[in-house]
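I am attaching a structure below and will ask some questions about it afterwards.
Rather than the whole complex, this shows some of its chains in their spots.
For clarity, chains are labelled A, B, C and D in written order, and residue numbers in each chain start from 1.
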């Protein structure tokens, strides 16, 4: 799936310089340009402002029951800091948004919660992207590293006509819907891995061997990374559910429980994949060994049959001079010596052949 | 046991489209036709209505102490939704019925509980089927993906003449009986796996090698899947017992404890099978290696004895011209040269033979 | 230790037919004949009635402070059910007595406790037997599958003259003494396994290889089964100690703690055996590989020395006609050609010999 | 990374002589010379005294809100003991400073806390150094084994102009900043290890084999040591956060939580590295085996083709005398005997070639 080079790139994520004052926002030079999308939500209506400015937020903030700010691209740290101050977000949490190499986690502050998630950006490339979700009583703010997110179904449901649970409920339900979308986005790449494992399994049972070990190694590394992301994701969801702060309603927690269940299912799928892969690696070793065995058996059979015969043949090829002494190679002048020698050798070959049959090596 | 192709089919279960509004019921195109079976239960009588309609339920609901609706086939989501609304089942739980790829779990709502179980549909095919059980004060509702369930003993006990604990007690006892039947249905396939492991063990100790690794791989995958189902099953049962809601009576919990015990026993059986299988795989590797060793030893012995002899024979086959110089191959004209050479070679062969004996390679 | 066939027999234990009403007693056709032994205990006296009848129990029940009913053989389910009803034992627990394939466990009911234990029936056969112990305020009832139990020391202590703690205390102390005897009965088979492991270790270090892997496999399976029995046994003991019901006195718990300690020691012994066995299996693989290595090295050395020499010898055995052209095999007629050729070949052999020495293959 | 010799040196750390009275300070003969650096901190100003004396501490202690004593080099146990008495540090904790082989831990006394940390002294040498941090209401005292620490960023932030959180807050915040700097100092060596693992991975996939196993073994040992340090480090941080004593303010705990998060991230990185390394070792074994397989296949093919041919050639090289009997090697004088023999041998070679093709060994 992933190229080794990509994986390496991922690991080089910038962190705040070691020892810098906590809360300092320093943009990653490789960060995408920042782009705000403002969605104003009321039970009966909805307005969406693309390429919104800070001023737009300030203007519309008080008038709508719920406001969703979706900020993609983390290059403009000034704007991000401004949003943080406007909604009273904790500086450490805002720093975690910019230093996009956080473990998935949920943190609770006086009047808002912060959830850091990771998303598989693109199944074919296995690049992970951090999705940061803040939500309080009347707002949800999401930060993503790049354009392209799994939120489109949520947007469609927000835009849908008619009465709508997503618009009618509070900010925490919207936050749940977004988190749920991120969790569900893992199903696609995990199924891709399942397909690849199955393909390897079929190839292996079909007799192929070349390169399978390398493919399995890459898959195993991908699974290890997935597991490392999904476990803290699960913990973050569990923390959201356990939390007692009032801005996660009991009703939303029922839904979050469902998301937690999906996360557990994902973890179980990944664990099963890991087990299957370990089994395949063992089977691969065993099949390789079995093949070595088969090859060596052939070598042994052929050698064991022909080496003694060649010796015999060599004996009769020696130049001892039969004219010189009657003891010297009298068989060379026996009348039926040659056919008798051939028959004798044939007999030896057959005896060895039956010996191998009896040993079940043939 | 299972074909690889079947296993793949199982993994392709449909989920609600990623990001759809939670609670949306969308039928799986491959789902079986829905068929309701209504059983009305009172301590002293019992009535069963096959191919019941929604109206039948509404009509008889109030008159009987306990009502059991068994719905097999999940194609008709309208009916399923209707039942859900009629009994006030939680929409998320009803959605879990239709998206039949849930982990076994127990969930508690205000006036009813929801238990998702998995069942081995058919031991020979290893297809899993989801059994969803709802129960409240006066009703039990079960959903199954296909016809064919392990509930027949429960039906017989319900239909039995004379006073009857199953009819006399409340809905939670009936629910327990159904759950217990599902848990017990695992014993048959697990014993089948035990038989297969034993057969492999006997084959292996009997000297067979071909294909054993593949068979063991398939068994190991089946065991992994079973383990992945049984652990959450155990957790669901434990949650039922721990739960404080009044619709699981203390008396029923004693029985559920027994079921939990069965589940623990199943898990232990599966864990033991897994350990045994791991041991067999190791033994298989060891036996393969021992056989390679044996083959190579034979090759070494034969080669080591005959290669030097063939060299000697070749020496006396060289065409150096003894007429030209007395130094050239004088032995070819020695009176006892030929028998002496043969004896010399025989001596070498015996010496090597004893060397191998001493090394314990023969 | 155990034959494979026996192990299989053990696994075929009958269970109550899947789905039968819980509490139904159905005798295992292979069960031994039931035999009651009644022991009436008072601080200063003791009476034992062999082959007691139900009526004997009823007659003497009220007169003695403690009564111990030991029932061996589970064929007569009517008698067992009768005893259960007489002492008010829970039907599910009584069912567990008859379906003698329970996990070790402790369960507490209103006025009595139920402890299911497993016992190694006979170290040489590794057949497990279930020991069920019920005890209440004034009675202890034990059920065993077959004659032959580890209770003889308890019987002797009961029969001993003089003041006697075992007779003076309550039923719970007698129950403790019986449970303790069962736990201690594991020491003998575990030491037997230790002896076998040590024998294998000595054989392996002594150079033996044949059949060791199979022996180790059988031992590992026995250890797996032991572990699977001892862990729930430990849990059952811990549950007895943790329990708050009044019929386990604080004083007896101190003694049960000692038994728990023995169980922990047994588990540690088994875990150590398992580790040692795993280490031996690895060492066996390593030694096999080392031996393969040695064999192949010999083959390589002999082949590498003689194959080039045989080639040379073959060169001088070619029939190119030196009479036809001075370029054709002039060395055949060189005056010192033959001894020079021999010396040349000897030189090559020595050079290769030193090369192998330098490579440390010789 | 590390030399084996260095690793050994590390393990030989001196402990207080076994059985000595606890609290005895005995200098390690190899300890560096002690050097005090005193930093006096107030919200609006800051003074730093290098090579401070005990008297300097006593003189300025009362006048400043926070005082930081940084003591590098542990040779002068008299001074260390004097500082301990001056601030009322617990004797056991002071002993732990001097016996610098402690596990990372946090301990709480009446009016101060003690945190023992370990630091990777120098990534290239993998020498660990103990950093001991004491802090109370108005002081922070750090002890380090050698000059050279990760505190420079903290010093710069303390010296920075303008209002400053680090100067404005209490001693616990300064302690947090120092601990955070130590935790962050692990990122550099862990990235170094990641680089080495990646290099090994590339080498392995590129076909190199020599020495990789040894390199992986050294890396694995380094990772084992890192894991052994990071886990108790995490526990120490968690203990600091859980602690209820008043000298860790709730505000600082939020920041410590962030440090804990970094520690968790470090542990996850190390665990992932460990998994990757295990995978690489397995792949290495598999590739070695695959190569052996390839080599043996070649040997088998060449031998199997040529050994029978050489036998045939030997047959026609036998010296049976065709003049003596018409049965003796009549083919030697057949008109097309020689080319027919060559063609026959060519045919055999081709047949075997196709056999190997069919077996997929070519």
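Simple rule for what comes next: contacts are C-beta pairs under 8 Å (C-beta built on N, C-alpha and C of every residue); 3 or more make two chains touch, one makes a residue touch a chain.
Fair warning: this is a prediction, and the values are worked out from it, not measured in the lab.
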{"item": "Complete complex - number of sequence copies, 4 represented", "value": "5"}
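Convention: only the chains that are shown with their structure count from here on.
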{"item": "Least hop count linking subunit B to subunit D through chains in contact", "value": "2"}
{"item": "Third chains touching both subunit C and subunit B", "value": "none"}
{"item": "Interface residue overlap between copies subunit A and subunit B, same or different (over half shared)", "value": "different"}
{"item": "Where subunit A and subunit C are represented by their mean Cα positions, the distance between them in whole Å", "value": "40"}
{"item": "Set of subunit D residues in contact with two or more other chains", "value": "317"}
{"item": "Chain contact graph, described as a line, ring, star, complete graph or other shape", "value": "line"}
{"item": "All chain pairs that touch each other", "value": "A-B, A-D, B-C"}
{"item": "Footprint of subunit D on subunit A - complex, ascending", "value": "4, 8, 11, 15, 17-22, 90, 92, 101-103, 105, 107, 207, 209, 213-214, 217, 220-221, 224-225, 228, 232, 281, 284-285, 288-289, 291-292, 295-296, 298-299, 302-303, 306-307, 309-310, 313-314, 316-319, 322, 329, 332-339, 341-342"}
{"item": "Touching residues on subunit A, where the partner in the complex is subunit B", "value": "150, 152-154, 157, 165-166, 180-181, 184-185, 187-188, 191, 194, 198, 201-202, 205, 254-255, 257-258, 261, 264-265, 268, 271-272, 275-276, 279-280, 282-283, 285-287, 289-290, 292-293, 296-297, 299-300, 303-304, 307-308, 310-311, 314-315, 317-321, 324-325, 327-329, 360-361"}
